[in-house]
Every structure is written in C-alpha cells, then in structure tokens.
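Note that this complex is displayed minus one protein chain, with the remaining chains in position.
After this line comes subunit A, so read on.
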C-alpha cells in the first residue's frame, strides 16, 4: 500500500495508535501490558536477547500472549545498568535483568500478581533508595530527549510504530505545504548547528547547497562514528532509523537532491541491519521512491559502508571514500556544497543533526530555539563514560554544566575517588579540569576553555589516571589514523607520539619538552584537515593543566639545561 497524502498517513496513524498508546497515555485503564526490552548494542552484549527469548517463552507458558507483548526497543541510554526492561503502562523501570530468575519474577510477580520486583529497581548509590519510576532516577531527571525521543519507546523495526508517534508527518507537511525555501528558513530559524562537531549552521549549509545550479545533487548522512568512546549516532540508528531517513528526505527536498547516501561504519552490523529494514519498509509505503506524498518529488537512500578510517568522518574524505577511493581529505574550498560527490553539490550532515530535523519541522523553529543557549540551540547527546558511576547516553539542553552532567546525571566518580578531568570532543578535544566544571556546555564555551564539542564523547578521569599517558593514548590513535597525505599529519603526529613515549619511559630531557610544545603548535597550524589540526590538542591541554605530571617523568633525568632553567622558545606560554 502506498501513502499518497497526509490524510492517508494520518489514517494509518489512527489505526496504529493503539500499538503504542499504552506507552504514551498511562492513565487509560487496560489489562494489557507492554514489556519493553532494550535491544541496543550495549544491552545486547549483556544477553538482552536471551532475556527477550525467555520472557516470550514464559509469557507463552503462562497463557498471557493475548495481553502481554514483548517489544524490542532501541537504547534507553542507561547502558551501565543494562539489560534494561521497562513495563508499560506501569512505568516501572527494571535494571540489570538476568535471563533466568529475574525474567521469571517479572512475569510471575509483576505481570501476574501486580507486585513490583523491588530488587530489580534501580538503587540510588547515594541515598540507597529504589526508584519506582524512570523519572525518579537521577540519571533521567535533568535530561531532555529530542534526538533520542524514540529510542527506548518504539520498536525500530516497525514503521507503523514510528508513524504512530507522528513519524513522516514532517516530511508530508514539507512536501505538500511548504516550498523548498520555506523548509530551509525553518531550519535556519531553529538555530540548529552540526552535531558532528564543527557546529556549522545546518540551515545555512542547506541554503548554500540549494543555491547551486546543477541537475544532480546529493545528500549524505555521516554515520561513520569513529571517535573512541562515542556511540550516540549508532544508538540513534539502532533505535530510531526512520527519523534519520525522514530527515534525509526533507533535506533532499530542500536542497534539490533526489539521492541520499548513508555512509556507515561496517563495524556497526546492528545499525546496518535496522537501517536496511527501515529503508525497505519506507519504500514499501511509498515514503521513499517516486512521487512521494503524491508530489513530483522523488527520493531514495542507499548505504555505503566505511572500512575503518577515522579521517573519513571529515566530509571531503568521506566523499572520497563514498567514491570507492582512499579517504584522503581535500583542501576547502571548493566546499562539498559546491563540488562534492562526483563533483556534484553535496550536503553532508551527521546522524544526530538529522535526528533533530523532524522535531523542528513539527514543533517549529521557535520551540527548538527556545532550548539551549544564545548561540547553541537545542539539546546535545553526550556519551558519558570512563570513571563515572552512570555510564550511558545523556541528552541535555545546551548550556547544562559539566558538573550537572558528571555529578547529578552521572552519579559522580566511581569507588569514591576524586574527579580529576574530563576529556570532551574525543582525540580532537582537550581536558577540562575542576575549575571549569561550572561552565555551561555549548560550542563556544568549550572552545573558550580549550576543548571542543566534537561528536559528544565525554570521558571522565579520576585521580588514578596519569594525564601524560592519556595524551599518549590519544596521540597513538591520531598517529595511526592520520591519512598520510600531508607531512605535518604524517610525520608530525608520529614525532609527537615518539616524544611522549620518550617522556613516559623516563628518557626525556627539558629540551624534549620544548620540542614537544613547539611541534604541537606546528602540527596544529600546518596540517591539511581537521584531524591533524586538532590532534595535538590533548598534548597542549594536558601540558597546560598537568605540567607537574610531565615534570614527574622528566625531573629524574640528567639533562643539559638543568631542571628549572627551562625557557620556552616560542611565544605561546603554558600558563592559563
């Protein structure tokens, strides 16, 4: 069946609303229950598949199949406590559910007798109290889910569930009621900036691409999440693939493209399979293909697999890789908006950026712009990991402070240790120390304190972590991942790594420290693309904040200049 108008879409929505109303309108009296089980990679790795199978089997043997349904959803975000099972409409959130006794108790105690299984409720590590609803948990209290709105709510493999929560309405509205320029205007007004890290205004990017006069244009979704310690894009694709497809179609309409490409990491098999399922379903309903919503707009999406190269997150390198070549970046200009995929105007946006688009279209630019800070609108998803109690995906309005994220949502540092630093922006970012914990997080503030947004990885470190080792770890990564095209990237990162290795093995002199610093700035200033321009950031920021730790490695060594007589050669000082 093909959906040819907004009316037909809304009929289908009506028809399938009952599928999810149980999860949305909790006050409706019913004897039915939905058991939502996280089937994201994190919980999947923790045997959530087995939990699902056992739940289904137990329900069958208890003859409850008519009333109780088990639904696989995307990520709830609280990966630390996986596998997660949520019972609706009771709004009960169970954590660390095992496939044996826990499953049996959930069915026998909760479903049949109507009594909560207390031991499976989340216990607050500070107050030792059990949380009876999801909203009571400190982890969720300050969160606001926009990009992650459907993750953990709907079955990502069922397009009707997506339609039932209002999916594809934004696309229908854009195609049937708005001009291309109007769509771009809404995105511009919303203030949405690229969530891949650079923070370029999305509406402006769309506008530039739309103004290119070329018969063929492309829209690409960058799903090559290579940042170690970031997994928000993967979770969105696994938990809500249709929102990305819908947004790509809206973007395609706005810029005048009929072809979309999702460039995705081959290492994300679950995300790939969910995307393929979603694409097939969208095509079947005519939401992709020829004449969408009865208009003359045609659009389709195909997948291109990455093959493991961090640099391919950079848009010009990504385009090269889409063309089947080595993923080496280009000088800009020309920008991809002018000359991209096969020389045609191409708009590249990241997964999380796209995930925001349908909400902006349905709820309006003003609503989106009311969230966040003056120059960074909306929310941002962070992958909170490292030495923090509550590891997981966290979505908060821009402007939330690091302290709120790490201590309120993240539940503080593990094992009662002291907070030392947090690295934001992955290998391209920098460390942020205690004194900046109260800085509101947005693109500009992070740059001001010597780090960056990046894709939103947030790794927390405690007193046990040696910051020189951390810097060395990141340099090893960027050295390996540098594409080799420019000398500063190819040789500079290697020499930086060698110097760090020399330092940590206790062989370094003050002259090496001087060389390290000079080289760091040289690589930063002279590399071809963002990867190596930002590669020295971990070195620069750890030298700035943790000079003592470098000195601890150096001071025991005989060196020509003698300790304490070190004079920096270049003008840029290390003091903050």
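By definition in this document, a contact is a pair of C-beta atoms (placed from the backbone, for glycine too) under 8 Å apart; a residue touches a chain by one contact, two chains touch by 3 or more; residues count from 1.
The definition used in the following text is that contacts and distances are computed from a predicted model.
Engineer: Pick, from "NADH-quinone oxidoreductase subunit E", "Dehydratase", "Sulfate ABC transporter substrate-binding protein" or "Adenine nucleotide alpha hydrolase family protein", the protein name that UniProt gives for the chain of this complex that is not shown.
Structural biologist: Not shown, but named in UniProt as "NADH-quinone oxidoreductase subunit E".
Engineer: Identify the residue among A:18, A:67 or A:325 that touches the chain left out of the display.
Structural biologist: Touching the chain that is not displayed is residue A:325.
Engineer: Touching the left-out chain: which of A:227, A:436 or A:549?
Structural biologist: A:227
Engineer: Out of A:86, A:274, A:387 or A:517, which residue would touch the omitted chain in the full complex?
Structural biologist: Considering all chains, including the one not shown, the answer is A:387.
Engineer: From the listed residues A:288, A:470 or A:500, report the one that touches the chain absent from this view.
Structural biologist: Of these options, the touching residue for the absent chain is A:470.
Engineer: So that we can see where the missing chain sits, which residues of subunit A does it touch?
Structural biologist: Residues of subunit A in touch with the missing chain: 41-42, 45-46, 79-82, 225-231, 234, 266-268, 304-310, 321-327, 342, 383, 385-387, 391-392, 423, 426, 457, 459, 461, 465, 470, 473-474, 477, 483.
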